[in-house]
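One structure follows; several queries about it will come next.
Entry: subunit A
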Amino acid sequence: MNCAAIKQKLSAVGVEAISETEYARKGFALDVQVAPEQLVAAVSLLDAEGFFIEAVTGVDWLGEQAALRKETEAKVAAEAKAKADAATAAGEEPPPAEPVAEQGELPEDALEAVYDFNHYESFCRVTIRTRMPRSKPEVPSISQIYPGANWHERETHDFFGINFVGHPYLVPLLLPEDADFHPLLKDFRP
Partner candidate 1 sequence: MYVDPEIIRLLAFLVGVIAFAALNAAYLVWLERKEAAHIQRRIGPKEVGPFGLLQPLVDGIKLMTKQLIVPAGVDPVLFKIAPILVMVPAIMSFVTIPFSETLVARNLDIGLLAIFAFASVNVLGLLLGAWGSRNKYAVISAARVVSQNVAYEIPMLVTVVTLVMITGTMNLHTIVMQQQGGFWHWNIFNLSASPLMPVAFLIFFVCMLAETNRAPFDMAEAESELVAGAFTEYSGMGFGVFFMGEYANIVIGASMATTGRF
Partner candidate 2 sequence: MSAFVQSEANETFVLNLGPQHPATHGVLRVKLTMDGEYIVEAEPVLGYIHRMHEKMGENRTWAQFLPNTGRMDYLHALAFNHGYVAVVERAAGIEVPERAEYLRVITSELNRVSSHLLWFGAFILDLGGFSPLLYAFDDREHILDLLESVTGSRLTYCYFRFGGVYNDIDADFVAGARAFIKRLRDRMPMYHNLVTKNIILMKRLQDVGPISAEMCRKYGATGPVCRGSGINFDVRKHEPYSIYPEMDFDVPVYEHGDSMARYMVRMDEIEQSLRIVEQALDKLPEGPVMAEKVPKIIKPAKGDYYHAVETARGSFGVRVVSDGTNTPYRLKLRSPTFSNLSLYGEACRGMLLPDALALMGSLDLVIPEIDR
């Protein structure tokens, strides 16, 4: 069994995106992006292939959309400027600046849950990511497939407030038992 075979099988499950990454550069071999609905199918596949669970964690992408828009705006502006410069250099009248397109409201930022799987025998670390909106962070629990994910999911719930639907016992693990805050959210203020 090798990573290419796993990649094919995972693609068959219907993941959003899958790419083989350069291990020496990144430290993992397969980077898989799935929708929350396909998570359980993808993880079951890895379970059947004999992977073990390494960790579950989250990443808060607060401000990502704003940054992306800024980037595109800068890009558009730079392109326009380059065009204008080129026109001036050619001795032409610079074309009138295009009106900046109104882009409407920003799309909502996402929370990302990251699952790391590794294999005892073959050399293939698989990273599964799934994104969910920050306002409704819900993702199916995989603790039925991997009992070890139980604690990892509880920890992730502590830190990010991600709600693992179907988790048998989603109470704070590392934080105090009455904790109602999620310290790793980027907008968390103690």
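Note that in this section contacts are C-beta pairs under 8 Å (C-beta built on N, C-alpha and C of every residue); 3 or more make two chains touch, one makes a residue touch a chain; residues count from 1.
Regarding candidate selection, all candidates are chains of the complex that A comes from, given by their letters.
A quick note: this is a predicted structure, and the numbers were derived from the prediction, not measured.
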item	value
Touching chain, any copy counted, for subunit A within the complex - options 1 or 2	2
Candidate 2 contact footprint on subunit A (complex, rising order)	23-28, 50-55, 57, 59-60, 114, 116, 118, 120-121, 123, 125, 127, 146-148, 150-151, 159, 172-176, 183-184
